[in-house]
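Here the structure is laid out as structure tokens; the discussion comes afterwards.
Of the protein chains in this complex, one is absent; all others appear in place.
Right after this comes subunit A.
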């Protein structure tokens, strides 16, 4: 299950963060997303390590912890997408697919002329799209 998705601006400022848990614990997900920026930074700053994936937007698994997984995605404009999932058995392809759709939704949202670049995304449509994408996550592979 995806517990959290986030859009982080190029200055590492949160632009959109949405948790999908029942409990009132969004803050811990904020923390996870925030700390995962360390890994994103590290990957971006050390291109040696990332090697062949240098030009790829999908950053892959950022956090191999026991209990949850954090995936990252970096757009050309250095906007980061972070996905936190408690699903420990996730297929890479699913995540890639998720990010691709998420990216498209993001591009739609920021193309809104009333959106100020670098500001938080307040679009309801974006939120709805995201929640649809999150709900459909993993279904394609299952079905």
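What we mean here is this: contacts are C-beta pairs under 8 Å (C-beta built on N, C-alpha and C of every residue); 3 or more make two chains touch, one makes a residue touch a chain; residues count from 1.
Note that in this section contacts and distances are computed from a predicted model.
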Report task. Pick from "Trafficking protein particle complex subunit 10", "UDP-N-acetylglucosamine transferase subunit ALG14", "Gem-associated protein 6" or "Mitochondrial fission 1 protein" the UniProt protein name of the chain that isn't shown here. Result -> "Trafficking protein particle complex subunit 10"
Query raised in the report: So which of A:34, A:101 or A:115 would be touching the chain we can't see?
Result: A:34
Report summary line: Listed in rising order, the subunit A residues that touch the chain left out are 11-14, 17, 23-32, 34-35, 37-39, 41-42, 45-46, 48-49, 64-68, 86, 118-120
